[in-house]
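Here you go, one structure.
Left out: one protein chain. Kept in place: all the others.
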Amino acid sequence: MAEALALELKGITKTFGGVVANKDVDLKVYKGEILSILGENGSGKTTLMNMVSGIYYPDSGEILVDGKSAVISSPKDAFAYKIGMIHQHFKLVDVFTATQNIVLGIKDGKFNIKAVEKKVQDITDKYGFNIDLNKKIYEMSVSEKQTVEIIKVLYRGADILILDEPTAVLTPQETRKLFDILRKMKKDGKSIIIITHKLHEVLEISDRVTILRKGEYVDTVDTKDATEQSLTEMMMGEKVDLNITREEPKNLVERLVVDNLTVIKHDGTVALDSIEFNAYGGEILGVAGISGCGQKELLESIAGLQTTTKKSSILYKPDDLGPQQLVGKTPKEIRKLGVALSFVPEDRLGMGLVGNMDIIDNMMLRSYKSGKGSFLNRKQPKSLANRIIKNLEVVTPSASTPVRQLSGGNVQKVLVGREISSEPKVLMVAYPVRGLDINSSYTIYNLLSEQKKKGTAIIFVGEDLDVLIELCDRIMVINSGKITGIVDGKTATKEEIGLLMTKSVERDDNNE
Amino acid sequence: MIATIIQRAIVQGIPLLFGSTGEIMTEKSGNLNLGIPGIMYVGGISGVIGAFLYENSLAAPEDANGFLAILIPLLCSILGSLIMGLIYCFLTVTLRANQNVTGLAMTTFGVGFGNFFGGSLIKLVDSDVPSITLTTTSNFFRATLPFAETTGWFGKIFLSYGFLAYAAIIIALGCSFFLNRTRGGLHLRAVGENPATADAAGISVVKTKYLATCIGSVIAGFGGLYYVMDYANGVWSNDGFGDRGWLAIALVIFAIWKPKTSIFGSILFGGLYIIYLFIPGLALRTQELFKALPYVVTIIVLIIVSIRSKKENQGPQSLGLSYFREER
Partner (left out) sequence: MNKVKNHEPLVHISKRDSLPMYKSWAIRGMAIIAALIVAGIITMLLTGENPLSVYLTMIKGAFGTSRRIWSLLQGLAMLLCVSLAVTPAFKMRFWNIGAEGQVLIGGLATAACMITLGNKIPNALLIIIMIAASIVSAAIWALIPAFFKAKFNTNETLFTLMMNYVAIQLVSYFEILWENPKGSSNIGIINQATHAGWLPTIGNFEYLLNVLVVLALTVFMYIYLKYSKHGYELTVVGESENTARYIGINVKKVIMRTMILSGAICGIAGLLLVGGTNHTITTTTAGGRGFTAIMVSWLAKFNPIYMILTAFLISFMQAGAGEISTVFGLNESFSDIITGIILFFIIGCEFFINYKMHFRFSQKEVR
């Protein structure tokens, strides 16, 4: 391996308001290597790399590129140092084509799209990308968008590439393809930094691993000397049992019978195609699928937020009433029947919680209508807020703190806590641990397991296949709006699910 | 008759075209500048002040040098609009203030500025009528192309305007070319669509917004200048410019943010603005209703565009939002 230093960070510190995101972090990256930065969510990986790419500016510390001190105060500076970052949330202009996005921001020479296309073609040939350069971004799949991002950085001649959670949105197959490309780049002498929290990927792709914990530098190790266990210990700081306790489901009661559920989106594409499954009280039904496969529409249909086709049927069987047809009911009616949806969307505060409102007012979101008259009653919400803060150990100055000011994990505790407090018969959760550290994640997993024991039917949409396999009793895999399989959580393997996520239904709308 | 209508429509449309081209440039960078009406007032009055000073420095109107008579008001107008653009940018881009509120304050200020100095000049010359007349300067601005008189309807429709009218069309075409065919245009649009992306790509969001908004302001300011010097024959009267600034903003939507479409739109709007003059037998009061036509048409276009909701026909995605890189 080449031993020349490409990038070095010394004593980098960055704070946001009162929160320390990075404290005195050191880092070394050599030429022609792949370095993983490993850490839980919230450990400051992204913040650190944002300082290298010029999005943030460090409060103190030094950055050296090629051994020389560098001041990177804007992304432009970063490019000048041949540093390029592929952000987790792609930075692409939706209404532009791939080519337009690729040349964005480059100011040398004549503006000649033809010449650009030629150069881009060279890059795609060299590393084996597969992309239609004239396609507009808003028509692209996630993987295509990522490809555009990578080409964009390469086009700028970047020698140091930073990828923030590049595999989060990819199928295992797409991930493999990406890794092949990264290896080619490494051979080409480029330095690649991957931000991730997936251990097996770290072990698979990287040469060395730098571990961060709570914003601080822990250690850097050679991958060949590391194991999942050793890395986890460094990441967590203490030995943690990776196992999630899963009890055998007991007293199963049929709660939901979904039949022929079809959703057609505004643009005419089919989001869900004749979905058919049952959910039982007392078990956790996992839902796996790549993003955009239709899980969101599935949950929203059950919650009454989606328009479904006429033949669709969602039968809900409560104890006290006869079977209820949920299709055609309003979200409010469905909630009253005891079907709760706790949806944690990508921006976390976009749905389910209102960032600028305090915890008490957020508690009211569900219940403010109850009670007579046109005025609000803040008494019960207040006691509920205090109960959740106490029971779930929410870290907050008080119940009247705006939710926006809480950290991600605490926000999620508030959200899930509120949903569970209404004691639903069916609880749907989507991405409940997205962006949470491991301890918070486990709090949530335990909450769900407890609900399961109480006989709630839980539908869990998650991204992490490891968690799905450990937590869920059955796992339903959706691919392009169709169910491609329902597997047993105890026996399923990741490979099996990964295949189901991508298999067969190679969508042919593109060829039409 | 038809030639007259078209000619009048064009004359009416030119200030709108300036205003909307300026606003399109501004909005493409993500700034919704509701201060355009005020800026157009300032552009107009600054030109008037320049012309007034120049005319008064002459011993006799015959001494006027055509070049200076045009250059001085032009530069004054540019300076006035530019300062307005800078104020807007400083507040919304540097200080990240709310764009709607800032724009409205700019309009209050700009219209007040125009009327204040207009009124003061009127007082200064002790005029009998509440207006100020700058015939000498205006004659230079109104100089038409040769053959305008001799070529009949052709001359009337195509040749009978002062140079600023042609400039308006050239500027609109130039902006269209710039936005769609050049790197600078690509960068400008990227900033308006998604500033975070543009920023990450190494485009200076602040600089782009400042440039686009200031250039847009200057272009819009020409609309005010054209109105006084050419359309109104060099006569400034307070509030004379009326609500054309808002109409220019309406035109931006009508033209779905395309300067080329704006050329035809401005003529159409100009026509709608004066159509009542050409419909025989209209009662005075009904004329007033006809004057609402451009606004009604804009509302209809607005509704149609939103119903069709085609991605290409929408305004820039981050229109009206200020950008802060370290937003978390």
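To keep things simple, chains are lettered A and B as they appear, and every chain counts its residues starting from 1.
By definition in this document, a contact is a pair of C-beta atoms (placed from the backbone, for glycine too) under 8 Å apart; a residue touches a chain by one contact, two chains touch by 3 or more.
Predicted model, so just to flag it, every value in this text is computed and none were measured.
S.K.: Check the options A:V221, A:V354 or A:V467 and report the residue that touches the missing chain.
M.R.: Answer from the full complex: A:V354 touches the omitted chain.
S.K.: Which of these touches the unseen chain: B:L91, B:V191 or B:L268?
M.R.: Selected residue, touching the omitted chain: B:L91.
S.K.: Among B:Y166, B:W246 or B:F278, which one is in touch with the chain left out?
M.R.: Checking each option in B:Y166, B:W246 or B:F278, the one touching the absent chain turns out to be B:W246.
S.K.: Spell out the interface residues on chain B facing the chain that's missing from view.
M.R.: Within chain B, the residues touching the omitted chain are 32, 34, 87, 90-91, 94-98, 100-102, 104-116, 118-120, 123, 238, 243, 246-247, 249-250, 253, 283-286, 288-289, 291-292, 295-296, 298-299, 302-303, 306-307, 309, 315, 320, 324, 326-328.
S.K.: Hey, which chain A residues sit against the chain that's not shown?
M.R.: 16-18, 57, 62, 69-71, 73, 76-77, 80-81, 107-108, 303-305, 330-332, 335, 341, 343, 345, 349-357, 361, 364-366, 368-369, 374-376, 405
The criterion applied here is as follows: only the chains that are shown with their structure count from here on.
S.K.: Where the CA atoms of chain A average out and where those of chain B average out, how many Å apart are those spots?
M.R.: 47
S.K.: Under the definition above, what is the set of chain B residues touching chain A in their complex?
M.R.: 182-183, 186-187, 189-190, 193-194, 196-204, 311-312, 317, 325-326, 328
S.K.: List the residues on chain A that touch chain B in their complex, please.
M.R.: It is residues 16, 53, 55-56, 74-76, 78-79, 85, 87, 91-96, 100-101, 103-107, 111, 138, 152 of chain A that touch chain B.
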